[in-house]
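This is the structure I want to talk about, given as structure tokens.
Only one protein chain is missing from this complex, and each of the others stays in its spot.
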Amino acid sequence: MLNRKFVPILVTFGLLAAMFAAGSFRYTGFFSAQVLYNLLIDNSFLIITAVGMTFVIISGGIDLSVGSVIALTTMLSASLVEQQGWSPGVVIPLVLIIGALFGTVMGAIIHYFKIQPFIVTLAGMFLARGICYIISINTITVTNSFFTKVAQTKISLPGGSFISINVIIALAVVLAAIFLAHYTRFGRNVYAIGGSEQSALLMGLPVARTKILVYTFSGFCSALAGVVFTFYMLSGYGLHAMGLELDTIAAVVIGGTLLTGGVGYVAGTFIGVLIQGVIQTIISFEGTLSSWWTKIVIGLLLFVFILFQRLLSDRRVTLKS
Amino acid sequence: MRGKLYQHYLFWPLVVLGTLLLFNLIYSPDFFSIVVRQGNLYGSLIDILNFGAPLILVSIGMTLVIATGGIDLSVGSIVAISGAMACLSISKGTDQNSLLLVLGAVGASIVLSIILGVWNGVLVTVTRIQPIIATLILMVAGRGIAQLITSGQIITVSNSNYEYIGAGSLAALPFSIFIVAAVLLIASLLTRRTALGLFIESVGSNSNASRLAGLRSKTVILTVYIFCGLCAGIAGLILSSNVSSADGNNAGLWYELDAILAVVIGGTSLNGGRFYLMGTVVGALIIQTLTTTIYMIGVPPEITLVVKAFVVLAVCLIQSESFRKTLMTRWKKRNYPAEQEVTRHA
Partner (left out) sequence: MLVPILEMTGITKRFPGVKALSNVDFRLFPGEVHALMGENGAGKSTLIKVLTGVYSIDEGSVMIEDQSVSISGPLEAQKAGISTVYQEVNLCPNLTVAENIFIGREPLKFGKIQWKKMNKDADQLLRERLNLSIDVTLPLHAYSVAIQQLIAIARALSISAKVLILDEPTSSLDQNEVQQLFSIMRKLKSEGLAILFVTHFLDQVYEMSDRITVLRNGELEGEYLAAELPKIELVLKMIGKELKLLEELPKLSEESKSSVGNTMITASELGRKGAIKPFNLEIRKGEVVGLAGLLGSGRTEIARLLFGVDRPDEGKLVVAESGSTVKSPRQAIDQGIAFCSENRKTEGIIDDLTVRENIILALQATRGWSRPLSRKKQDEIADQYIKMLNINPPNPEHLIKNLSGGNQQKVLLARWLLTEPDLLILDEPTRGIDIGAKAEIQKLVLSLAKQGMSVLFISSEMEEVIRVSDRVAILRDRTKVKELGSGEINQQQIMQAMAGG
């Protein structure tokens, strides 16, 4: 029997499969393992960011600062490694900690001062971008051997295709996050808070700690995505990942997570990112279609999914009464 | 009249604005100087008004939306779409300088922005999707639509009539200032001379009680989203006309955030209720002055973001009840966090 709670995620997966199939029929060279792997290679940072965002949205919040934190991470890594000559072994853990702390502070402000997450993370977004420009308003190219080595390493897979180290990191994050969401108390508390914060409080769950940790985790994921992004672009730049917060939110929603909180799957988010990737791939294969169609299609998908969610939750209410 | 001067809602915003201007005056003594060139006035103050015009417009619309307890994230995209639409219509015209062409183009843009406003309003009222989420859709898709209209290029037009909207002068002052003044006047009249303002504040403050008092809250909410779309559309016209081109990708970028910021600085609470149009105007001017100031003293303009971040946070913290309580009671009730929780929900 089909479990009803998996309906949204199955719809999403069906959509991905249909899109990939359509692309394969229409374009020669589309149906190949490498096209699929390239989806992962080109979107690994987005996957990592979206995983963090999934937790935030499930808890009933939102994090607009993710794109800026990525930019800040690339900037910090690049300037510390290139201009200050620090070792990547020190810099990478450092930027991860900074990203996480950034999230902690935002989470604490959101929880203790009861300010809407939207506004707090908006301030966080401004701040992180601004700090980038304080460091430098130009691109800092990364030539450090460790970074270039990681960037250039191709992990060969059977059939002559390959993936990058970034993909490994992203997949590891996805798996870890699935475990975190479904097999740890922290994960379940996040769902509980998203379902009803008041109930969670009355059931004696650690609401404050969980909420702050959720933003910490999102900050950490963004910072990790920033590191991955540095591997990918081999540069630090204040304009990196501009508007990525929107792509991230869209991926999470398309992946079946309810924007009102309480329901969602990391795996769904993963598929949501891939759907965005497939749209981009199709559009680039099409050639005549231009890149802005990506935004329009994503906006359309967002609309359909939000409406779908709305109808589902309406039905739930009528079922209840 | 009543109360002390510093309790007036415009007091703090004006103090901030004054301080900024004073700083500029000290930093560069000729900041306030206004010269007459070719019969027009020029100077930093005029520039602030002129460049600030689109933001003020968008913020006015945003004020009303926020007053109903909503938010409109799509204004930046509407700004881009409106400018793109107008420039496209003009560039398609045969006689580049015909007035009729410009009027047609402006009309098309305005109709389009109103339609987009209706779209947002319907999503919020009929399908009852949270405003943040409902307008997020157009925020994402709108950028794409704008680029679709411009085909991803920057459409450049050379039409002196169109240029007049954003770069022309009337009575020695930039024409855009008059547009802003007109919209502000209309908004003020509509909200303060009719009962619309009362209805907006009532719905924003307590929508349930408003319904029981017989208000058609959906109509009110729909109206403000349409008005907000319209304001953003006009702002888009000014912006694109000022540079005689439309850039689907970058026009109006971050406007939604700046507008929200201007509204909040102006004293309107994000929770809805009382709104202050003049406060918003001052808020928008503060943001514009800040940008000009930072530009002038030679710091990279991007630093504005850091300053904005702290302004957002400071304003929100001041508005946050918990923050004020915390300051006052200094964690007196630390052992009973749920008590605060429950009284809040009661």
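Order of writing sets the chain letters: A and B. Residues in each chain are counted from 1.
The rule is short, and it goes like this: a contact is a pair of C-beta atoms (placed from the backbone, for glycine too) under 8 Å apart; a residue touches a chain by one contact, two chains touch by 3 or more.
Given the structure is predicted, the values throughout are model-derived calculations rather than measurements.
Taking every chain of the complex into account, the omitted one touches A, B.
Considering the full assembly, A:L201 is the residue among A:L16, A:L64, A:L201 or A:I282 that touches the omitted chain. Within the set B:L22, B:V126 or B:A209, the residue that contacts the chain not displayed is B:A209.
Residue-wise, the contact with the chain that is not shown comes from A:T184, picked out of A:N138, A:Q152 or A:T184. Listed by residue number, the positions of chain B touching the unshown chain are 2, 193-196, 198-199, 201-202, 204-206, 208-216, 220, 273-274, 333, 335-339, 342. Listed for chain A, the residues touching the missing chain in the whole complex are 5, 179, 182-185, 188-189, 191-192, 194-196, 198-205, 262-263, 316, 319-321.
Note that only the chains that are shown with their structure count from here on.
Chain centres here are Cα averages; for chain A and chain B they lie 30 Å apart.
The part of chain A that touches chain B in the complex is made up of residues 62, 109, 112-116, 118-120, 122-127, 129-134, 137, 198, 201-202, 208, 238, 246, 249-250, 259-260, 290-300, 302-303, 306-307, 310. Listing the residues of chain B that touch chain A in their complex gives 71, 127-130, 132-134, 136-148, 151-152, 248, 257, 260, 264, 270, 300, 302-310, 312-313, 316-317, 320-323, 326, 337-338, 341, 345.
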